[in-house]
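All protein chains of the complex are present and in place, except for one that has been dropped.
Just so it is clear, A and B label the chains in written order, and each chain counts residues from 1 on its own.
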Amino acid sequence: MSLEQFKNRNVGTQNYRMLDLDPTPVTGWDKFKQVVRRSLSLELLVGLKVTLREMIKALFFGKMHTTKYPFEKLPIGPRYRAIHEMKRLLESGHYRCIGCGLCEKICPADAIRMDTHYGENQRKEVSEYTINFGRCIFCGYCAEVCPELAIVHGGRYETASEQRASFSLFEDMLTPIDQLKNQKEFPGYGSVSVQADKNIKKTPLAY
Amino acid sequence: MMSNKTTITIDGIECQAREGETILNVARANGIFIPAICYLTRCSPTLACRICLVEADEKRVYSCNAKVKEGMNVVTQNEAILEERRAIMEVYDVNHPLQCGVCDQSGECELQNYTLELGVDSQHYAIPDTKRGTADWSSVLHYDAGLCIVCERCVTVCKDMIGDAAIKTGPRGGDPLDKAYKETMPKDAYSMWNKLQKSVIVPSNGTEYTNCSDCGECTAVCPVGALTEQDFVYQSNAWELKQIPATCAHCSSGCHIYYETKHTSIDNPDEKIYRVKNEWNYQSLCGAGRFGYDYQNSHVTKDKTAFDRAVAALQKADTIRFNSVITNEEALMLQTLKEKQGVKLVNPEARALQSFLRYYGEASGQGIYPDDFKTIMKESDFVITVGAKLRNDNPNVRYVFNNIQKMNKGAGFYFHPVGDTLVPTFGKTVATFEHKPGEEELAMYLILDLFSERDALPDSVRKTIEGYHETRTKTVTEKVMESVTTTEVDKETGEEKEVTKKVPKNVEKEIEYDHNGLVEALGGDAENFGDLFDKMMKKKESFALILGEDLYFHPRAENLARLAALVETACGMKLVMVPPKSNSLGVALICDLDPEVEGYVVGYNEPGDFALSALGTGDLDMPALNQQEGTLTNMNKRVVPTNAAIEYGGYELNDLMNGLGLGKTLTVDWTASLPADRGFQAIDFDALPNGYTNDGQEHRGYALAVAAVQKNESKIVPFDESIVLEGEIAYRCNPQRQFNDFTDKSHQIFEAFALCASPERAEELGERVTVEFADGSLELDVVAEERISGNIVEIPDFRSDKNIYALFGDNRYATVTLRKGS
Partner (left out) sequence: MMEVTYLGVIIKAILILAIISAIAGFGTYIERKVLAFMQRRLGPMNVGPYGLLQIAADGIKLFTKEDFIPQNANKLIFMVAPIITAATAFIALSAVPVFPDFTIFGIFVPSIAADVNIGILFVLGMMAAGLYGPLLAGMSQANKWGLIGAARTAAQFISYEVVTGLSLLAPIMMVGSLSLIDFNHYNETHPWMVFMQPLAFVLFLIAGFAETNRTPFDLLENEAEIIAGYATEYSGMRWGMFFIGEYANMITVAVLASIIFLGGYTDLWFIPGWLAIILKIAFMFFLMLWVRASWPHVRPDQFMWLAWKVLMPLAVINVVITGIVIMV
């Protein structure tokens, strides 16, 4: 790769306008003239006009910006990366997590821990799973590494708690079984990649 | 043996090699990588995986099998070899479940590694899968046939190293391969697949359960997640575990192990041992070592009042009773107590070894036996054990005995009063002698008879031996070829023809032979012994004698030690002894031991008026051996370090020494002070290595020097028949995986404290018996042990509170009365 594309910075069209600056005054007389010119050109009043205009807009034309947060909430994007969610399989309703421990390994804050055991159906089962939200830095690695698309980030962003070390258990994060049909998936980490069909290799399972 | 050096070239690198070594081992020793899945360093090549394919002098050979030749030029990889290997890995990946996410082996899986290493990124072969389920082979083994790649490493190690041969390949019931593959596929990959598609691993006794010693070595060598320890299944990913190099303290073998630890659970951050691993290419474990790891003394805090009482108890103690589950450092502390405060130190098993070593030293001038088991295993091809219960006393000695039969094309004598059905299966040239207890001296005479130059023997001994020989006649059946002439009709031509044929015929014949009365006395077949022995002696070059605990606890121990020294010099044999318990050798070398308990007794892991105990039952808690640092002296005469795997919050023996004003800052500060005149070296604990190099060299601690001692010539006493025991006999011997209170405490070791007998004898005795000794009696359950034969019953000693040593006294055998029921 050459350095060409780094050196050539004329990317796109530029709409910059240079500031119309006077030369910096040197002598005292020049400075005085500048002050007089600026004062008498009523530039200062323009500033006052702007603030007054905004105030009038806000008060009388309903252009107030404030959202009264705990009472009103802004809608957030579906890919918002807040408190984790544990997904279920859409067909069977069984939770997707297989207890592989990759999220536990990759977590840079060492916030995830899991206990697993040999289940009755001879499968690996998760006995207990926690994320310590006192330590979680919401980097999203766990969702990225999950081979089963089981752990993803969700929209629950209110993480304040009375306890510094606040834990979240598997059941808290798991999609409630009655909400299964509302479980949504979005492109990005925690879902099948866009080119999944293209990238997959055929194996000769002809029978 | 063969120690001629040759030079070969591997990938352009000149390598020194011993003649007879395989290319693979030479490459490994020189840091050259050749992939190999089915090969185990100390076992015979299986040739199942065929991936170690190389070109030697432009000919394709399997490097695990091919011996080096002078000037050989080896190429480990070229285009064709890589193609073949890639095809083999592809075949291994056919129908292998894609469940790495949950597999216990993931992260340390050789299938993963080699698939990646050989760049397998697509699959060209396919066949319908066969349903393969999981099975629990025993109380500890878990087999998932779905994951198995049938490399047969488990089969090989069980046969060549462990000696159980408890598993074999069985039918899989898979479809036959498509014929078209034969033309299109690389040859080796095809034949490997052909075999793979037909087999899985099954217990070799035809049932669903293995009848084996539950050592778990098969789980250690398994390259994939097919064979695992039952309790570890799906418990933790391999990469979460912290490996702590340590030394197993259950028997005198002192094997190198790794404790693998992690926090117990989400809400319990305490370290917990999840499993024990070993360097299986260089060291095999037994069931106690692998499964007996959770014997720690947990939740101990510093109890100051108990500590103060312990200090007071030590101050007024007359005797300290302890056992061999103790580090060298602690033994040295106790010896210091003896020197400073004049307490008696009592440890019966170590004292027996100590006396035997002293007798041996007086006869031979050496303070300790001169050889070690590792050398014997590598070099000897004729091994003799006297007085060692091979299966129970020390599993690694059994592995040595077995491995010599398998790998060195060896032969062996096994002298023991208790019949064993397993030992004869180790090899075709293994002879067992079920002699009577007390006849061990005769065994030594027989060895002298068979292996020594008569001139090298003292006159008295020579005369004794000659006294047993006489010439007798016996009838033998010989095969003689006889010429027989018959008339035959040619079918095509119809012509009659006379044909002369040679036909074998059995002829009985009387011949003279040398009748050996020693063989007869020891319970052998004197008539055919001569022929058998000739067969055994074929191509044998290196001989070894292994002495066991029976000889240390023997009324004629002194005489036996002298005979052993004589065997060593007169027969040119390597000589080793099996220390009775964990660190008996270290204790015997460090402490001056006293015979009898007297006055106020402080017990360390033993009963006493004041008990220091790592079992959590004493008056003051002590750390168990997986909770403390220190060194142990193993049977290979190495001083090996062990490390703490689990937190310990209480007081240690060193703290008590500090309480008495005799301590040092840390327990391991004592390491450098171990007595140099007994062969120890002044090396700091932290400077002791604990591992193996690629070519299998052991870098663990240091080897004891053989100290010279004053020779004290004294005559060998003739054999006295009065010490031979007759009648109902009990033998002090633990079940296979039990050695002490600590193995008993471990949750995966189930063998009960019970009387073991051969199945026939057990049936006679019923479920429960009272064993009456000369002084005292004991009530025990009866367990039938398939591998025992004969009438002698085994009584375990692994529980210190039962005080079994007192019942048996100075002999490992006792005449007892067995009464049914309670």
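We take it that a contact is a pair of C-beta atoms (placed from the backbone, for glycine too) under 8 Å apart; a residue touches a chain by one contact, two chains touch by 3 or more.
In this text, all values refer to a predicted model and were calculated from it rather than measured experimentally.
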Visible contact partners (per top-of-document touch definition) of the missing chain: A
From A:Phe32, A:Tyr157 or A:Phe186, residue that would touch the chain that is not displayed: A:Phe32
Touching residue (missing chain; options A:Gln14, A:Thr27, A:Thr51 or A:Asn182): A:Thr51
Subunit A residues touching the omitted chain (full complex): 28, 31-32, 35, 44, 47-48, 50-52, 54-55, 57-59, 63-66, 68
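Here, only the chains that are shown with their structure count from here on.
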Between subunit A and subunit B, centroid-to-centroid distance (C-alpha), Å: 59
Subunit B-touching residues of subunit A, taken from the complex the two chains share: 98-102, 104-105, 113-119, 122-125, 127-130, 147-148, 201, 203-207
In the complex with subunit A, residue positions of subunit B that touch it: 100-102, 106, 121-126, 128, 134, 233-237, 239-240, 263, 265-267
